[in-house]
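All protein chains but one are shown at their positions in the complex.
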Amino acid sequence: MRSGIFRTQHALTAAVIAAAVIAPLVIADAYIHRLMATVVLAAVLAVSMNLVLGYGGLLALGHAGFYGIGAYTAALVSLHLGAPFPVTALAGAATAALVAWLVARPILHLRGHYFAMAMLAIGEIVVQVAYNWDSVTRGASGLPGISQPDLIVWTAVTHRDNYYLALVLLLLAMLAVRRFVASPLGLGLIAARDDDQGAASVGIGVAQTRTLALALAAGIAGVAGALYAHYITFVSVEPFQLEQTIALLAMVAVGGMGTTWGPVVGAALLTLLPEVLRDFAELRMVIYGALLMLVVWLRPQGLLGRGPSRWGLKLPGRTRPDPSAASGAPALASVVAAPASGPVLDGVAVEFRTATGAAPARTAPTVLTAPEPAPTGEPLLRVEHLSKDFAGLRAVSDVSLEVAPGEIVGLIGPNGAGKSTIINLISGAHRPTSGRIWFNGQDITHSETSRVARAGLVRTFQHIRLFRSLTVRQNVEAAYQVRLWLSLLSVMTRSRRYREAMDEMRVAVDEALALFGLEGVQHQLAGTLSYGDQRRVEIVRALVTQPRLLLLDEPAAGMNEAESAELARFLQEIRQRHGLSIILVEHHLDVVMEVCDRLIVLDHGTVIASGRPDEVVRHPEVLRAYLGGSA
Amino acid sequence: MSRRPLRWVSALVVIALLVAGCGSPGNAADSDEIKIAVVGPMTGDAAQYGEDFTRGAQLAAEQINAADGVDGKKITIVTFDDRNDTTEAASVAQKIATDSSIVASMGHFTSSTVYAAMPIYKSNQLPLVVISASDPGITEQGNEWVFRVSPTNNLGAEAMADLIVSKLGLKKIAIFYLNTDFGKTERGFFTARVQANGGEIVLDEPYQPDTKDFSSSIIKLKNAGADAVYLSSYYNDAVLLIRQAKDAGVQTRWFTSAAVLSPQFTEIGGEAVEGVITNRISQGDSWDAVAEAYRAKYNDEPSPFVIYAYSAVQAVAEAAKNEGTSRQAIRDGLAKIQGLETALGPLTFDENRQAVYESFDYLEVRDGQFQLWQP
Partner (left out) sequence: MTLPVLIDQLVSGLAIGGVYALVALGFALIFGVLRAAQFAHGEVYMVVAFLVLAVLPWFPALGPLQFLLVIVTAAIFGAIAGMLIERGVFRPLADAPHIAPIISTIGLMILLQNLVAYLKGSELHRFALAWPQGNVSVGPASVPVLKLVIFGTALVIPALLQVALTRTQLGRAIRATAIDAETARLMGVNTARTSLVAFAIGSALAGIAGVLVGALYGVVYSTMGVTALVKGYAATIIGGVGNLVGAVAGGLLLGLFEVFVASYVSPRWTDAIVYTLLIVLLALRPQGLVGRAIPEKL
């Protein structure tokens, strides 16, 4: 499957890098060398910003602050201890990453512009501290006399030397970002960008993953800062202000967010543009602003971003896939090739039959191992006196229920009865006003969604929440990571343990996809699938985390009769095979009647009936609620 | 990225580094002109100062060239913009220093930009003449390629402290200072001298660059009971501070650092800055002659920076005449200057290559102009 496209891409990459190495040898002009060094340094920063902004979807308006922390730390370590560049760079990176890690904790739960503002504030605080902490930073006077980058055996003296040093740094930064993004951690980061609730629902620690990404990005920016300090030999606050962050933002967006080369292209363009326009003197920044607007207007997704240009203007790289997708080898052939199990788009029924029929020989217990049974006699889930108020309105009132291991419980009731609210409360998406929730002997009343999911209680959503920019396979892999314990170091170094874990994951995901007949569409973007396939992906995604209790919020919504009948059979099948419990919220009564061991009927937030399905449907309260409620 | 290109690249980087180690910078070629770089903020909100530098240097070059130049060689001025930004200053300095046709550079407006650029001039062996940056530390670093014709900021501030406390007998002093190296060092010298003279600092108030609303500082001033206020500010901050204080009903006497000396100060300040007193180094007849020529050419009042720039060109011309037109010769020539007649009056560099200053003139804003004032 290694097609020519890959070889061409690699050859192109090699050619670009070779050109970058040779160019300054051919052009012997120190001014050009300086420009190139500036471009490459900016590219390092843009690449690190891209990790947070492009892959993480976080408007990191304080990124230049981490650059500054790196520069000041390196400068101080160098001036006071006389340490060589590798030591100061490490110190700069570590300090920047540490600060990012510390400040990220209280603010990473913020969303959108709240997060952006908090980051902007952090960037400003860094600048203000550097500016006013005279005794350490010499305040506005800055720190002069920093040694040139000293690599013990060799010192970068000329602009060309520094350029090469920056180039090495850039390649390392690109490699680090790429390894992170291609790892399950990176998939988790993208998943959280696409849908943070969906990510949390399968146990991805959204805040933890973002903290890691932010710390890594800050660390890279910190090294860049260290190089800047030793290269210019002088540090003051000006280069680390909001303007720098804004420039980086523009570089990443113009180049293409979430692409490997976009930030580099953006950095090159936007750094060189003012130089090219130097002859226009005072008008140059006017032209710069206008060109920035023009580029965004022509290609809102960035020069290397996916999608068409306005007016069909063709620019290079428009069809480049997401690099994370590239790691999964999304060769066109695998998407087009018909899967062995039958036509992909021929309805859910066919696929479910494959799943429920003769189990594929390789269905080893690796994929969906039956969870250990819960301590005997104890219910798996126990909900006690649960209530929830929304702005004074009681949505759920004093609900108590239990689910035994291996039991399928249906939760039914008319619209607005509080079914989804209960699911949201149990799964940790909302906090109850009062009451307690016990799962597997553990109090999870105030646990976050991702911790609940890691404990083995995983939900799906009424409105499908797939990670739209990831492929089907990546959706599943992103969820699989809850079974792994990945350190940033193992991801960066690709340690043997990491590679082994990845091999195991590949096998497990292959099997899970095959089980659901999804291997044929595994390299398609999840958002492009049919509705039924999306539902199945969501269920595979939940199952691959090896849950003990599955909360399914209207899984049959939008399905026809045949499809929902298949679903019913399928649910029984997975229960049988894996012994897990299911809470099923469903409007399709036929499905509920068929699969559920027990029904709980809700109306106006309270339980009005509970028992065996055939009993419950004859219950007078239930009839009244349904007939009266819908009349 | 597969493994192969990486291996490639590492090999290439190694080769490149080996080759890179062999180059060496060239030096000035002989020509019939003496090219001097003038560098400063040509754009941005300090662009006024960059223009002063350029005009002063141009005027000097024209007058010297009209008198047959330096032994027949013409002086040429080339301007560079460092946007008053440290990173840009370092990079422009590199651009200047690697242009082998340039034999001397002058400028960089603030001490920060000079600090950022200084090591580059040294490593490229190009003399730099500082014409405004006033941090005394600049000429105390032992960088033998850096000269300064303008005064350090301790001199003016100390003279002002003597005037206010000793001569005028105003004992309770408030000081506002820009929170930059310039403002902080000036404040340090001023405060020390005020206290030595028996005065008292009743309000010591820093303000951040780009401050436009001085309300909270002015409220403090209102209640400080100061007999006099001293501002370590550039003209734009000083104008706003004085205007806003007067609007708020503050009544006191205002004294400022020499850094406010700019036509903009009186233009924007209008009647609010009437009566403000500042100082500058004493100007002899030579200064007036240059000012006269400047008015004739630009129809504008020259700021001291015009005169410093003018004098810097005179000093470089003198050095070139005595020692030759290579960078090294000009550096050596500058170091030997003793009592050279310049627009500033007699110019002498001390052992740190700092111009020696002794006396000051006092100026008061009267009828929208800075005019000589006798205490």
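Going in written order, the chains are labelled A and B, and every chain counts its residues from 1.
The definition used in the following text is that contacts are C-beta pairs under 8 Å (C-beta built on N, C-alpha and C of every residue); 3 or more make two chains touch, one makes a residue touch a chain.
Since the structure is predicted, the reported quantities are computational estimates derived from the model, not experimental observations.
A.B. asks: Looking beyond the chains shown, say which of A:11, A:129 or A:272 touches the absent one.
C.D. replies: Final answer for the missing-chain contact: A:129.
A.B. asks: Out of A:80, A:278 or A:463, which touches the unshown chain?
C.D. replies: Missing-chain contact among the listed residues: A:463.
A.B. asks: In the full complex, which of B:197, B:244, B:326 or B:352 touches the chain missing from this view?
C.D. replies: In the full complex, the listed residue that touches the missing chain is B:244.
A.B. asks: Would you write out the residues of chain A that touch the absent chain, in ascending order?
C.D. replies: 53, 59, 103, 106-107, 109-114, 117-118, 120-122, 124-125, 128-129, 132, 197, 242, 246, 249-250, 253-254, 257, 282-283, 285-286, 288-293, 296-297, 300-301, 305, 390-391, 420, 424, 429-430, 461-463, 553
A.B. asks: Considering the whole complex rather than only what is displayed, give the residues of chain B touching the chain that is not shown.
C.D. replies: Missing-chain contacts on chain B: residues 43-45, 47-48, 179, 205-208, 210-213, 215-217, 219-220, 222-223, 236, 239-240, 243-244, 247-249, 264, 267-268, 270.
By our rule, only the chains that are shown with their structure count from here on.
A.B. asks: Please tell me the distance, in whole Å, between the geometric centres of chain A and chain B computed from their C-alpha atoms.
C.D. replies: 52
A.B. asks: Sort out for me which residues of chain A touch chain B in the complex.
C.D. replies: 10, 13-14, 17-18, 21-22, 24-25, 28-31, 34, 38, 131-132, 134, 139-142, 144-145, 154, 158-161, 164, 167-168, 171, 174-175, 178, 232-234, 236, 238-239, 281-282
A.B. asks: Would you pull the chain B residues touching chain A in the complex into a rising list?
C.D. replies: On the chain B side, the touching residues are 1-2, 4-6, 8-9, 12-13, 16-17, 19-20, 23, 25, 42-43, 85-87, 90-91, 94-95, 98, 111-112, 115-116, 118-119, 135, 141, 179-181, 184, 209.
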